[in-house]
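With one protein chain held back, the other chains of the complex are shown just where they sit.
Take a look at chain A:
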Amino acid sequence: MEKEILEHGFSFNRRRFLSSMSLGLGSVALGSLLMPDLLKGGNRDEEGLTPGIPHFAPKAKRVIYMFQNGAPSQQELFDYKPKLREMFGQEIPPSVRGMQRLTGMTANQASFPLVGSFVDFKQYGDSQAWVSNLMPYTARIVNDLCFVKSMYTEAINHDPALTFLQTGSQQGNRPSMGSWLSYGLGNENKNLPNFTVLLSRGVGNGQGVYSKLWSNGFLDSVHQGVQFSKGEDPVLYLRDPDGMNRQERRDMLDNLAQLNDLSYQEFGDPEIAAKIKQYEMAYRMQTAVPEVMDLSRESDDIVKLYGPECLVPGTYAANCLLARKLSENGVRFVQLYHQGWDQHGNLPFEITKQAMDVDQASAALVTDLKQRGLLDETLVIWGGEFGRTSYTQGKLTADNYGRDHHPRCFTIWMAGGGIKPGMVYGETDELGYNIVKDPVHVHDFQATILHQLGLDHEKLVFRHLGRRYRLTDVSGKVIRDIIS
């Protein structure tokens, strides 16, 4: 009996084998139609992307983002609201404020009196854009600028709003915009980092900036923003130690490379090869960085253009000049932060100082890029993380007031990089509180930036912790109306 059972087991003939196998194969094949990843090994989901190459021919090759940290008041700079002056001291109508969430700083305020700009505005350029008298240099280049007056965001405090604008998420730990671009576009100049950060601060009430804003998040660490500081060592740990000359450094690197190469031969780990390359890049940066950072050979015209402060390291003007030099040398993303725009109180005094800090140099950067024939391939952005309220924070006097955070609308401007010049996009209501036309969400803004650089924001993805991540998270649409 046992023998029969055993033989029965063996009598699995060719026909039975084939028919049962075809059933199995068939169901696997069917399944694979519904779950495309079933038969694929590993993550091949970034199909739309070849890191380092744009999806389509880009308008812009590089970005310079002059971030006005602390949120400059649109009412005193670009969003002209004469009605606010008329209604000086009157309570903001509840219909306008609606169910607006307020910050802890004004939530307990008993009254919300409106206040108009202390400074006058004039119209400039072909677009007849309104620019306040605080920004005389910016006013002169209006024909090169595209003002977006209808930006809005989701966060009401600095840290989340900044993080949101830079990384597409309020929580942090995601890659910054510059890191995404570095990942998507690759290096133009292999001797400089792809994403650099420059900091400065004005006299106004300041808010901190911190390295999480230029973090590479889950992207490879080569995409991290490199902060250039103002001191003798703009890039830390780049200088040879005292007593070591360039030849010794060269010899040391050569020997090190040989050793690394040996272990690469043995283990085949690509990280080892990457390490060798990074050492070599640092070696080349030793000459490339001082060359870029050298301000001493800038002509007098350039000094006059940017203003005398441009030769004082660490100032906003100097950072603008450096930004141009870095960008000109192929750095994809130069991020400036200028602190001091958080005018909760004493606004007229502080914003005047802040505007003086940035006006001439910001305009100069646009002019300078233009006169080198670089503006059409460099996207320049100027703006903060949110706007400020139409009502005063704290005590309202005839000549002094403050403004609280306002996420519902704020103004930024862009120039170059295939953005329509001489244009004003979007509109707020006559109290400058709500958007009435063409709202632009932060994700829309980010999608537009990526689009100008030849990247489809829906395809620039990275798989991490089991899902695909994008700069624009799950939303965002390109604002085609401002693209030329």
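Operating definition for what follows: a contact is a pair of C-beta atoms (placed from the backbone, for glycine too) under 8 Å apart; a residue touches a chain by one contact, two chains touch by 3 or more; residues count from 1.
Here is the rule we use: contacts and distances are computed from a predicted model.
Visitor: UniProt protein name for the omitted subunit, picking from "ABC transporter permease", "Glycerol transport system ATP-binding protein", "Cytochrome C" or "ATP synthase subunit a"?
Guide: "Cytochrome C"
Visitor: Of A:Lys122, A:Arg284, A:Lys353 or A:Lys437, which residue touches the hidden chain?
Guide: A:Arg284
Visitor: Which of A:Gly172, A:Gly330, A:Pro348 or A:Pro439 sits in contact with the chain that's absent?
Guide: Of these options, the touching residue for the absent chain is A:Gly330.
Visitor: Give the residue, chosen from A:Gln335, A:Thr367 or A:Thr472, that touches the chain omitted from the document.
Guide: Of these options, the touching residue for the absent chain is A:Thr367.
Visitor: By the contact definition given up top, give the residues of chain A that touch the hidden chain.
Guide: For chain A, the residues touching the absent chain are 30, 32-34, 36, 39, 50, 52-58, 61, 126-127, 186-191, 205-206, 280, 284, 287-288, 295-296, 299-301, 303-305, 307-309, 311-312, 328-330, 364, 367-368, 370-374, 376-377, 420-423, 451, 454, 456, 478, 480-481, 483-484.
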